[in-house]
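What follows is a single structure, written as structure tokens, with notes after it.
Just one protein chain is left out here, and the rest sit where they should.
Entry: subunit A
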Amino acid sequence: MKRLRLDRWGAQFLPPQYQVPRPRVLCPYQQASHDHRIQHSTRFYRSTPAIRDTPDYEDSIDLATPLEQLPSPPPKLASSSAKLAALHARLSLPSKLPLHTLARCLVDASADPSPDFNNSSLAILGSEILGYHTSEYLLCHYPRLPMTVLFAAQYAYVGPKALRSMTLEWGVEVAAEPGGEVDPGLLQLKRLRPEEAVIQAGETGRPNQQWAYRRGTSSRIVYDDQFGDLKKDATTASGNAMVVGSSTAQGPGATDEEASKNFVRALVGAVYLHAGRAAAKRFFEQHFLSRQLELSKLFDFKHAPRDLSRLCAREGFESPVARLISETGRLSRHPVFVVGVYSGNDKLGEGAGASLDEARIRAAAAALKGWYLYSPIDAMVPSDVEGGDKEKKKWEPAMIDIGEIIT
């Protein structure tokens, strides 16, 4: 099978002389108020990409065009932005990643609808990379996680809320209004206006979605996104195909959370394209896996004792028996019972509760968590042996569990 050369796909992120010139669409905000300037302010880039001696492809913009009329800052301003350079240094980004690409990562599709200047394509790539690394980490290190917990953990690591908080932690500020005069180091988005409803009418990709069927876990794996949620807008998720054609059309605005999510994803994609797979994985480990997540708190059992007995039956253990280990204040207002769940002579779990039943359920939940949260020692992930590290490490197949208990 021929290997995919993703880095060749990123030719548009290379230095500008290798790019195919494209027309730049003006900011509709300014179109409304400065209509008289519009007819001469729309300029097209050179029609031929053969001229490679002049690296500044922004030269073709009419110099008389005010920066305010551009929907996002021209790329040439990126090298003079102090905020951008500071952000680049603060994140310890690889030096191969130029400031121009970092500036592009900060332009949301709601600010600049042109896919040549916004971060939508980078965000798609970065989303896949983030999802891949997160899911391989979770699957290889916690092979018995139930699917719903896996979705929740994925959401906690690389979900929109996590990425939003990471953007805040990185010190990325949001511009009040997008435009060409804005500092390229600010996150640019056109904000959702208060009167605008969040349009959820997009294609979810599910069959028979008009019937609003119950979404089972299996169908969530097949049809929904990496977090098990409905795909909100199929057109957005499938590469902005609609936006490319109608470049002047302004879609609804975005929220800070959406724009931050796209920025972080685009940044990961940019690191991947410019610095390679290893750098992208290192960036992921340093910024995402370093965040502590308590997986044991993601569980929510409805019938823990029954799940446990099913599990024991499936695994061939003796059926679990709850035994009272100790108790205090049985006749008082606050009694405490400590109950252990035993399978034969092996104690599977232990729990304390105010009643015997509560302690028994807690003990069963603890036993289930002990089973589901099993983590093999020295677990490897597939990306460890990808690329040039093939000689150094040898792939040890990851443990694959037969799955969770379905009751």
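The working rule: contacts are C-beta pairs under 8 Å (C-beta built on N, C-alpha and C of every residue); 3 or more make two chains touch, one makes a residue touch a chain; residues count from 1.
Methods note: contacts and distances are computed from a predicted model.
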Protein that the absent chain corresponds to, by UniProt name, given "Dynactin subunit 4", "Large ribosomal subunit protein mL50", "Tectonic family member 1" or "Ubiquitin conjugating enzyme": "Large ribosomal subunit protein mL50"
Touch criterion as defined above, residue of A:74, A:126 or A:178 at the omitted chain: A:178
Contact partner of the left-out chain, one of A:68, A:229 or A:358: A:68
Residues of subunit A in contact with the chain not shown: 29-30, 33, 68, 80-83, 85-86, 88-89, 99, 173, 175-179, 181-183, 186, 188
